[in-house]
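Omission of a single protein chain aside, the complex is shown with its protein chains in their original locations.
Which chain is which? They are A, B and C, in the order written, and residues in each are numbered from 1.
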Amino acid sequence: MIQLFRVSKSFGTSKALQDINLRIRKGEFVFVTGPSGAGKTTLLRLIFGTEPPTEGQILIRGINLNRIRRTSLDLLRRRMGFVFQDFKLLSRKTVFQNVAIALEVTGERPAIVRKKTHQALKAVGLSKKEELFPLQLSGGEQQRVAIARAVVNDPLILIADEPTGNLDPDITRDIMILFRSINLRGTTVIIATHSQELMKDTEQRIILLKEGRMLRER
Amino acid sequence: MIQLFRVSKSFGTSKALQDINLRIRKGEFVFVTGPSGAGKTTLLRLIFGTEPPTEGQILIRGINLNRIRRTSLDLLRRRMGFVFQDFKLLSRKTVFQNVAIALEVTGERPAIVRKKTHQALKAVGLSKKEELFPLQLSGGEQQRVAIARAVVNDPLILIADEPTGNLDPDITRDIMILFRSINLRGTTVIIATHSQELMKDTEQRIILLKEGRMLRER
Amino acid sequence: MGLRNWAYYSKHAFINIFGNRLVHAISIGTIASSLILFGSFILLFYNLNHWMLEWGQSLSMSVYLQDEIDQKTKARIESLLKNLPSAELKEYISKDRAMEDLIDGLGVHSGLLEGLKENPLPASFEIIFKDVNIRQLDPQGMKEEIEKIEGVQEVQYSEEWLDRLEGLVYVLKVAGFIIAGFLCLAVLFITTNTIKLTIYSRRDEVEILKLVGATDWFVKMPFLIEGAIQGLVGGVIALSTISLLFLLFSMDKVHIIGLPVLEIVFLPMAHLAFIILLGLILGLIGSFIAVGRFFDA
Partner (left out) sequence: MGLRNWAYYSKHAFINIFGNRLVHAISIGTIASSLILFGSFILLFYNLNHWMLEWGQSLSMSVYLQDEIDQKTKARIESLLKNLPSAELKEYISKDRAMEDLIDGLGVHSGLLEGLKENPLPASFEIIFKDVNIRQLDPQGMKEEIEKIEGVQEVQYSEEWLDRLEGLVYVLKVAGFIIAGFLCLAVLFITTNTIKLTIYSRRDEVEILKLVGATDWFVKMPFLIEGAIQGLVGGVIALSTISLLFLLFSMDKVHIIGLPVLEIVFLPMAHLAFIILLGLILGLIGSFIAVGRFFDA
């Protein structure tokens, strides 16, 4: 599903990622962890195609991101969901519109857009806040809007960057159950997190980064 | 130091806070906790004077925020530090400038501004990133810039909203030590957080909010 | 692009206009005021041209009468002249007035006339042909025609100054087009810049839409529609303002600027439509350029 060969990423002189080799299979559930500034977000963004690697090759479903055309990347993104660490919500659009947009870009029928958007917002417990704007929400609520947008289009790959940093333990549990159930339906899930608790009682694969290098896997 | 009498806050029909009575003494170290959307951020913003309460009175150092003049509020804010849940960094200014601004508004001398800014950035482990812009930082690094800005002017009151949501356990420990040491020097510290870990081994006072009401204190 | 896409684009354009109404209002104001500048110039220029042409196209003729005609013949000639197509009878100059005019005209040399026993000058009718295309008029044929009337001694017209005026009209036209061209450039520049700024203040939207897999067109279309609407509304506002200004200046008593009472005419429909169209096109071009910019960055 996802393959990285000798991938490095530098910003000017600072090396965010160095020599990463990684293979994630379809339907896997993977945690990426490591201290602040280790390169977790950078790794996820490379997989999502937002940044090109400085060196190395990245293959998603057999497609090399270095060689992909703009329009194919758009199509690929529609099959992926991304929960951004800073949410990236449209502040001038309502919660509903923010989630619906991920379906609208695919050209989905309005009736289905409405139904799926309502479902996704219900799954993160925000049914009552559909008509509010992001700035009228609490931090945790905003994060859940971001999660709803990422899962609304039944992605093949779900990438979540610190998706529970602003959530309380109860909701965190609900969200993890949501991710697991999506994973059980065949979606590959990659989650970057600091939270020991999140990874505590799982048997899942854990990738540990430190200063841009892959230290070990479990 | 901080007193709230029968304070309520509504946004339209939704009640974010209801009938809060609270007294925080000088030099206290207080946690505010509760589920997502409970009203933690709203409470901190009321104390900081960013939002007026719908009902009730708030006194900071004996001054009633309902009656305070605009310029006095500016002066009061200079004695307070606030770590915002969404950081609120100036994206067009460097890390250094972002932190220095909190001193510059007070009319501090340039030499002292430089010295204190370097110190604060060192305390959060960002000495090497002074000349970068916020968007060139990882989420945790941005959060630490926000912390540095909040502590740089030796505030009388330090308010931090989920200050470790994007930080790994090691750095979280460092930041908590920083907050404790500031507290020991006489600063009143109020921290809103979901993290059980953060509050686990402390004897500190904890205020629990739920659906806008104060449930219990410890 | 299917119908459904257009529904989305329009929907989002309107959602965006509502969500960013302050920015849109500011932008529309700027576009409108630069179009007002442009339109006012066109109106002014159109009127100058109109005055010039009216002035230039009035061929004037002097119809000299025989000395010995009676009142009845004179009245018949007058009515015949009045009925000439597009002719306007300006005045009747009697023999005495003709002599006075001549004396005035001679100035110091009027002493020359002192020896005359009787007034040798004929009376005349002055006529003007207005609102006609000078090129279609046949003054020579006209002259011969009128000279056939009983009691008419001679007909004179002067053509020479027409060329001069036509030259002036030409210069005015060329200068007008050059200035209009410059103005158009400036308006285009201002409009695109304004729309650039409105889009710039929303560059995060472009970024986020691309992140959820929107095609370039999906992102651009609402901006283009918004730009077109801004331009259109700006154009309509500009046109309304110009119409108002026109009404103000064409009121009966426009002595505020001390202008001799000139008939002010409004723009023809085609010009009006042009200003609105210009707004629309500028809005489209502006947003097209502007939104393009934020795709490469």
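Convention: contacts are C-beta pairs under 8 Å (C-beta built on N, C-alpha and C of every residue); 3 or more make two chains touch, one makes a residue touch a chain.
Owing to the predicted nature of the structure, the values given are computational and were not obtained by experimental measurement.
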For the chain not shown, touching visible partners are B, C
Among B:105, B:184 or B:215, contact with the omitted chain is made only by B:105
Among C:40, C:73 or C:94, contact with the omitted chain is made only by C:40
Touch assignment to the omitted chain, from B:15, B:77 or B:173, lands on B:77
Where B:50, B:136 or B:204 are the choices, the one touching the absent chain is B:50
Note that chain C touches the chain not displayed via residues 22-23, 26-27, 29-30, 33-34, 36-37, 40, 64, 102, 105-109, 111-113, 115-116, 120-121, 154, 156, 167, 170-171, 174-175, 178, 182-183, 186, 189-190, 193-194, 196-198, 200-201, 257-260
Interface residues of chain B toward the undisplayed chain are 48, 50, 70-71, 74-78, 80, 82, 84, 88-93, 97, 101-102, 104-107, 109-110, 149
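As a working rule, only the chains that are shown with their structure count from here on.
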Greatest Cα-centre separation from chain C belongs to chain B
Of all chains shown, the one whose Cα mean is least distant from the combined Cα mean is A
When centres are defined as mean Cα positions, the distance from chain A to chain C in whole Å is 62
